Each structure stands twice: as structure tokens, then as C-alpha cells.
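Yeah, one chain of the complex is gone here, protein chain that is, but the others are all in their spots.
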Amino acid sequence: MGWTRKDLLGLEDLSKEEITLILDTADSFKEVSTREIKKVPALRGKTVVNLFYEPSTRTRVSFEVAAKRLSADVINIATETSSVKKGETLIDTGANIEALKVDIIVMRHNYSGAAIMLAKHVKASVVNAGDGWHEHPTQALLDMFTLREKLGKIEGLNVTIVGDIAHSRVARSNIWGLTKLGAKVTVCAPEMLIPPGIEEMGAKVSHDIDDALRNADAVNVLRMQFERDDGDAFPKQLEYFKNFGITEERLAKVKKNIIVMHPGPINRGIEMSSEVADGANSVILEQVTNGIAVRMAVLFLVAQANENIKHEDAD
Amino acid sequence: MGWTRKDLLGLEDLSKEEITLILDTADSFKEVSTREIKKVPALRGKTVVNLFYEPSTRTRVSFEVAAKRLSADVINIATETSSVKKGETLIDTGANIEALKVDIIVMRHNYSGAAIMLAKHVKASVVNAGDGWHEHPTQALLDMFTLREKLGKIEGLNVTIVGDIAHSRVARSNIWGLTKLGAKVTVCAPEMLIPPGIEEMGAKVSHDIDDALRNADAVNVLRMQFERDDGDAFPKQLEYFKNFGITEERLAKVKKNIIVMHPGPINRGIEMSSEVADGANSVILEQVTNGIAVRMAVLFLVAQANENIKHEDAD
Partner (left out) sequence: MGWTRKDLLGLEDLSKEEITLILDTADSFKEVSTREIKKVPALRGKTVVNLFYEPSTRTRVSFEVAAKRLSADVINIATETSSVKKGETLIDTGANIEALKVDIIVMRHNYSGAAIMLAKHVKASVVNAGDGWHEHPTQALLDMFTLREKLGKIEGLNVTIVGDIAHSRVARSNIWGLTKLGAKVTVCAPEMLIPPGIEEMGAKVSHDIDDALRNADAVNVLRMQFERDDGDAFPKQLEYFKNFGITEERLAKVKKNIIVMHPGPINRGIEMSSEVADGANSVILEQVTNGIAVRMAVLFLVAQANENIKHEDAD
């Protein structure tokens, strides 16, 4: 089966076969970054625009590195300097970027659904690099890639996601992707951080971290955002760590080879202890490495599918 | 006739033949952006610096894409991070950039004449990407390229420019360029937005939009800047739209195939209605596409001329 979509907007709409195809393609691209000359000509002469409406170093840099290792030309646009400031709508911005004859727009946006809307209005491929609380598909794909690489499969795994589920596009994309590939997902958080409808997505809910970790093959620990201006931030962080933080003590009571993941950047001593972050179970830095391979695969697949669509249109 | 200038500073000094040469060269570069591999080696190993003293996404990105499609290396310098903040003069900045052995400096600056001053002090080519209220030659060239492509010629055309003529480098460059190529230019705006001396440049003045559109083959609609802090901004915008906005009603009374242009970004409902912006007469997105071809042509021509100048100096 080949990839036929011009865009990657989320995992909700993808089939098991499509997700597997991305992971398999990423497998073959992973080797490129281990070469002395870390470059393949797959996207030579293609233009990739990183259109970021939210500040992000990690995701932007990961996509930029991935695109350059595919030999694409990369243009960075950050909202700070964008014509968005002049009040232009997203659709106008998209139309203008498209008119530059770019091939792929990688977009991060603070509104849920922004990538879907953009994709409908441009012929260029759109890759969602995070839209509001909706989806962050390449993050979930790199999490799944890492899981599969470490544990040999995803089907049948018990994966626990800990943290602010309600405001997490990473959690949502992981739930869609993991359940499609046959994993069982448990989300664990204080009640106010569990969104309504999460069980309809296929996830079990727990408010007890030890319980949620008991049979887990992997735990994906989300970043917690505490308001800096909140005078209670520090006591709240301490309480969160006490009740939900991943520690060596907690890991001592669960499966010995449990995989610990985190999308980064880690708040050490809030979401997990430093010992866990740097410990034998942690695959956090491997996730970063795999992010390049997964994003190379996604950029490659959507560009290729878009070429095919154009050729069919021309026939 | 060949191109012999190391710089492109404005259209005022160019001959009809020089302008035509740029447009003809852009014709041949336009095809590059339609290829699967959108890249030619014309500027391989050349360094292009985008030196922007004013925030601009559109123009910066257009030049960056153009330079990369010519295989040049591109370095972006924005004032936010520039040593300008440390009080360095433009001439010192230019000398320092030149000392990096760059080939082309693309500069946007808030002072009229800045590009002319820079060009006198550096051997590198200087391309004016907008200097104060003075000139924005590549914008006017892409407007003229689009006109010529749509209507087959520029000579004899009636072109109306609507909006804040007094503070518009786009208007000035268009007037110089269009009149040199034999078009008749009418500018249309409220009296306070018409600068003194505009008729000496060769333009007719009108304060009545319907009158100004009557025989127009094309209308170039400028962006209006209303101060956000102005409590009267909204009523002023409504009044402007009522008196000068381009609407379907107005277009129904003029030449059926009138070309509607805008340098972007559009304020829908202020300068023109959405129906017009997206309608059959609008070539606004084609202008963006043509901007790449025109900027590729300009970068190519000035670089080539500068090589020739160096070779002559060396003889």
C-alpha cells in the first residue's frame, strides 16, 4: 500500500496501515543521520516553509534538520515577523505562501483545526506541527516509532500517559495512534486535567499513578505548565510531583523494563525525578533522534503523494 | 543590450530597455518554479544577505526563495538582532557585510535613499527591497511583469493607482516604471494622501474613484495603514471603503477585463471587497508568484554585471 494523502493533519483519520507505513519509512530514513554525509537528494529543489504561530525551538529545528537532510530548501517564518501582525487571515497567508510555489507548509498554530483549514485551501502539502489542543501527529508518531523500536511491536502494549491530558495535543494524537495499532492506553491525571470524552477515544482513565503504572509497558510523561505568576506555583508543583511524579521508587514497583518517554523539555523534579529522566528506562533522547527520521518520512511521503496527485490532475 | 549595473536601486534611473530586459529575464526564470526540481545553479557559491531594517515577511521570504532557487547561500539579518542596535552606522554595517565577501545585499530600510547610499560604499551588489517612501523597485517590476503577462504589453495602458500615494514607495516605483514603458498612470486618493510633485512624475491626479477607474485597463490598490490606537480607526476605514474601496458594483461600470492588483497583505473590506480580492479580475496571487521570477531575474542580472565589472577592473 502506498501513501496517497497530500497532508499529515492528525492521526485520528489515518488507518493502521498508513501509520505503519510512516513508521516503516522512518525506519529506512533513520540510517541517514548516522552517515558521515547525512544527506539524501529526495527533496532536492523542493521548498519547505516552517510557519510557526507559536514559539517552538525543538519542533521547528527538528523539521528544519529533517528537511535539510532530504536536501530541501527551508524557509522559516515566525509570527513575530509575519504579516499576520498586519491582520492577514490564515487563509490569505496560506494562499500567499502557496503562490510562492512551495511544496510543503509545516505549521504550528494555537488554534485547534488550523492545519485542517489551511490544507483545504492550498495545493501544497500541509504538515501539522501542533494545532491548539487538537493534534501533534509527528510527536505521537515518533513516540510510537520509539516504542516499536524498543519493544518490537505496539499491538497489545499497555501505554500510560501521565499529565495534563485536557490541554495536550500530544496525548490526543498518541491515543488515536496507539489504539489504532492495538495498544491499550490509560491516561492518568488529577480529575480536573482529564477532558470529557476521553473514554470515547478509547482510553481508560485513572487518577492513581501507581495503579496506572502497574501493568504498563511504557509511560509517556507530559510536560506540566504551571503559571509563573501564580504565587502558589511552587507548592502546586511539589504536590504534583508527590502525587504524579515518576520516581525510582514508583518504577521499582512496576515492570522492570518499562519505557519512560517525555516530549520535552522536562521539568525535572515536577514530572519526573532527574534519576528517572537520565535512567536506564528513559528513552527521551532517543525520541529526539527518532523525531528526525519520522519527520523525514512524513515530509517525503506527503511530497511524493502530492507529485502523484499533480500528475493525475495533468492526465 | 546587456545589463551593466551592479545594483538595482529604483526604477527612476532605468531606461525602458533596462526595465524590459529585467521583465524578459523574469519570463525565462518563471518556468523554474514550475519544475519538480525548482532549482538552477546560476548563483551557486554566491552569498546573498537579506538585510532588513523593517519587519517584512513577504518581501524577505520572496527574495529568500528566489535566491535559493538560484542555488545561492542566503543569510538573513533582521534589525532586532543586528549590531545596528549597538549604534553602528549603515556605512559601517555595509563595509562589514562586504568584508564577508558577500555578492548581493538585499536591503529594506526605513530611510529614503538608504539603498543608494549603501550601494555607493560597497562593491557588492545592492538590491533595494524598499527604502522609506522612496522606491520599491522589485514590487513595481512584478506588477509590470504581471500586467504585461496578462495584457500582452504595457505601452498605451491606462493604469490607476489607488490609496495612500503620499507614503507609498510602491506607487512611486510604479509611476516611474509604467510611464517609462509608455503607460498612462492616474493616481487616486483623498487630497491629503496625494504628495506634491506627483504630476511632474507623469501621473494624472484624481479624487474620484469611479472617474479614475472609467478607462483603466488595470487598477493597483495600495495597502492603507490606519493607526490601531486611533479610536476613530473603524469609522475612518468605513469611510475610506465607501469612497475608495474597489467593489463589484464599481467594477461593473468599468472595462470588463480590468486587472485588479494589490501588493498585499489585503485589508478586506477596507481597500477592496472580498469578492473583488478573490474574483476573476484579481491577479493578486499571480503577483506573488511573479515576484519570485522577477527577483530571480534581478539577483541574476546584478550578480552577473558585478562579475563583469570585477573582470574589467582586473584587466
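Just so it is clear, A and B label the chains in written order, and each chain counts residues from 1 on its own.
Note that a contact is a pair of C-beta atoms (placed from the backbone, for glycine too) under 8 Å apart; a residue touches a chain by one contact, two chains touch by 3 or more.
Bear in mind the structure is a predicted one, so any value in this text is a computation, not a measurement.
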Check your understanding: Of B:T47, B:Q139 or B:N267, which one is in contact with the hidden chain?
Key -> B:T47
Study note, to complete from the structure: Per the whole complex, from A:I37, A:M192, A:A252 or A:A314 the residue touching the absent chain is A:I37
Check your understanding: For the full complex, which residue in B:I37, B:A99, B:A233 or B:A280 touches the chain that was left out?
Key -> B:A99
Point to revise | Touching residues on chain B - with respect to the absent chain | key: 44-47, 49, 73, 75, 77, 81-83, 85-89, 92-93, 95-102, 307
Practice item. For chain A, enumerate the residues touching the unshown chain of the complex. Key: 33-39, 55-58, 60-62, 64-65, 68-69, 78, 264-267, 285-286, 288-289, 292
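The rule is short, and it goes like this: only the chains that are shown with their structure count from here on.
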Revision key, fill the gap. Taking each chain's mean CA coordinate, chain A and chain B are separated, in whole Å, by 40
